[in-house]
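The block underneath contains the structure these notes are about, expressed in structure tokens.
Shown here: the complex without one of its protein chains, the others still in place.
Letters A, B, C, D and E mark the chains in the order given here, with residues in each chain numbered from 1 onward.
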Amino acid sequence: MPTRGLYVGRFQPFHLGHLEAIKGILEEVEELVVVIGSAQYSHTKGNPYTAGERLVMIRNALEEAKVDFGRVWVVPVPDVHLHMMWVSAVEGYTPKFQIVYTNEPLTKRLFMEAGYKIKNIPFFERQFYSSTLVREKMLLDESWKTLVPKSVADFVAEIDGVSRLRDLNRTDKA
Amino acid sequence: MPTRGLYVGRFQPFHLGHLEAIKGILEEVEELVVVIGSAQYSHTKGNPYTAGERLVMIRNALEEAKVDFGRVWVVPVPDVHLHMMWVSAVEGYTPKFQIVYTNEPLTKRLFMEAGYKIKNIPFFERQFYSSTLVREKMLLDESWKTLVPKSVADFVAEIDGVSRLRDLNRTDKA
Amino acid sequence: MPTRGLYVGRFQPFHLGHLEAIKGILEEVEELVVVIGSAQYSHTKGNPYTAGERLVMIRNALEEAKVDFGRVWVVPVPDVHLHMMWVSAVEGYTPKFQIVYTNEPLTKRLFMEAGYKIKNIPFFERQFYSSTLVREKMLLDESWKTLVPKSVADFVAEIDGVSRLRDLNRTDKA
Amino acid sequence: MPTRGLYVGRFQPFHLGHLEAIKGILEEVEELVVVIGSAQYSHTKGNPYTAGERLVMIRNALEEAKVDFGRVWVVPVPDVHLHMMWVSAVEGYTPKFQIVYTNEPLTKRLFMEAGYKIKNIPFFERQFYSSTLVREKMLLDESWKTLVPKSVADFVAEIDGVSRLRDLNRTDKA
Amino acid sequence: MPTRGLYVGRFQPFHLGHLEAIKGILEEVEELVVVIGSAQYSHTKGNPYTAGERLVMIRNALEEAKVDFGRVWVVPVPDVHLHMMWVSAVEGYTPKFQIVYTNEPLTKRLFMEAGYKIKNIPFFERQFYSSTLVREKMLLDESWKTLVPKSVADFVAEIDGVSRLRDLNRTDKA
Partner (left out) sequence: MPTRGLYVGRFQPFHLGHLEAIKGILEEVEELVVVIGSAQYSHTKGNPYTAGERLVMIRNALEEAKVDFGRVWVVPVPDVHLHMMWVSAVEGYTPKFQIVYTNEPLTKRLFMEAGYKIKNIPFFERQFYSSTLVREKMLLDESWKTLVPKSVADFVAEIDGVSRLRDLNRTDKA
């Protein structure tokens, strides 16, 4: 079995920081399992895009960046809302992995308590790239396309993804 | 099949703005499906009344206003929390409809993406009538009865609905 | 508050036995709450029709039979699968009721343990009318229309309900 | 059947105020059912410890305080999120009880509407003891051990419970 | 931490075989965690009794048999229906344990894959004692009381548990 890393994100939307993370991790492991977290959610302010749309963003971005798709598994995993079960949900949806790459304290803690090796994400620059920032710029009509791969910007245009986000932002529903 | 409109609300409680909306929509369509949204919730600050209690409020108010009950369907629909499935949940619980009446951006967006015709609610005066305002006035012991049909005020009294709201407001539970 | 009876069925589909039951109960109580049970299910062999379709069947049948719709509440209630919670789910979705009409041992037992008065369904002739029998006849292309109100037979035709049942019957999915 | 009281808490963590409450109630009833609420949650800022860990805290604390364990039932009950069903969930998970001890407005309201006798918790001093306060002190590295039974402080140390809370506090996940 | 065994059962109802198992395991470990499985179910043919009723049966039987209650934890755990998460659900609801006692192939397999030590249940005589057999004899009005502890037979009488089972047996609901 190849050495596999795990990398969990929500990718709302997928941005250049995510891409750098994937490329960085692939220098350290043979294969990488990218989990699309909160897969069942979409059409909310914080989760505007469906799992299927995020799958397309990721694949398009990896192709654009000429990342070897044969070394990457992209797997949507629905949230279970019970932290004590989330690690086993991830294990059930994915190929076996040995190393969890994360800078997120909760993810770190849960996989650590389950006995996994944890590593920080290489080349991680949260101050420059974050999905929250991209969504904010989309809402304010500021330039956001420089923060994402070109293929992602194209796909967001194709699905009219900025208008959708603006509608979602105007709701007062929970 | 008659032309049917759809109108979704939580009706916590049902107020005169809701009644005007229903009367206005019934001038444009043959039948109206009124969906009691978030049907499974009750006994929270924002959702104090059960679906059953809201059913009674709506029927009493329609009777009081002499709206032809034969042209109206009132259907409680539980939330599914996955926006990508909510439209099909509504479709499953209701008679077939063609036009969705809503001023709510998320509802508009979801039914629009599902291919429905969307129209604004006629005679909609959110600044005067809102369930949030009614609940606030109930809590502050201000005059709220002028905002709802008389039969709704009577029913709230019958179920001791203001005391319940006050108890719910004092909890620190999520 | 008027005296209210409760009558729970799945109505897959609504047949003449259901109609007789409703008419019989309405001779004993002022109002009747008809619960469409298992509301969330459809498109299975045993539950072919959606809650919305069953709502239409019931209303059409009551209109055809000239039953006073103002004395009847028709309310879809999703199953909760935990019997210890089902009674309170029904209570939450419906106007208050005092008497439960049922011949079904589980329903009888659960509402009895919750303290309700239980009565048998008047004019109940299970040997002649049952939804299972109607569905079997639909599958075998035997005459089933005499078992249901005319308006129900018309509605089943309108939604192509027999073909749907046949497709569902041929699946080997659970 | 003995007279039984019910006492619901989340016990995140169990503190001296909880212990005083249990001792006080046991002076009034023969047996006490202690419900560990929100049992399915753990590893969040507000619910750091699992139901199993909270079971251990309570038993250890009762042993340390020489409370007769034979008069106490400790039962984890998962939240159902539908207030209209919560009382029946509690009833299903516990031995029959007659009196509900609570100072919490929502719990009071729900059990009152279900017909239970409600009493205030004796010796309840929320200003001195609260789980929220204990967790805040843990995060700020202030002295918190005086607020909990010694055996609870020991158990928190054994499971490295303060580090876990700090990790959970640093996440930005919902 | 003491050596703890885990023993999972549904206890519908608790019988002498269960009691022998508990006594046998307590000869091998310091403490035993007894999990009441399928805790959320009741009022079905195969699961007639609530988790709370089963808690009472077990405690009464242990007292009657003079088993040291201080060495036993009895914990209701709801089913999660996803086998890949069930082990972590059990872990979340219980004190830490090291050895799983089971003769049941699925339980064995799941805890084995999760890395636990598995042992067979000592003194296990399924041919003589089984809950299925007890329920069958209850239904047939055959002598079943010799198969359960006296205190369990008394408690079943107190809750009218045989009548309940007979009602449940006559339903045709799923």
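Rule of thumb we're sticking to: a residue touches a chain if its C-beta (ideal position, glycine included) is under 8 Å from a C-beta of that chain, and two chains touch if they have at least 3 such contacts.
These numbers were taken from a predicted model, which means no experiment stands behind them.
Considering the intact complex, the chain excluded from display touches A, B, C, E.
Contact residues of chain E toward the unshown chain are 82-84, 104-110.
Within the complete assembly, residues 80, 82, 84-85, 87-89, 91-92 of chain B touch the chain that is not shown. Chain C meets the missing chain through residues 40-44, 50, 164, 167-173.
Note that in this section only the chains that are shown with their structure count from here on.
Comparing each option in C-D, C-E or D-E with B-C by residue number, the pair that reproduces over half of the contacts is D-E. In this assembly, C is the chain whose CA centroid lies farthest from the centroid of chain A. Averaged C-alpha coordinates put the centre of chain B at 46 Å from the centre of chain E. A straight line joining the Cα centres of chain A and chain E is 43 Å long.
Residue positions of chain E with contacts to 2 or more other chains are 40, 42, 50, 91-92. Viewed as a contact network, the protein chains fit none of the simple shapes, being neither a path, a ring, a star nor fully connected.
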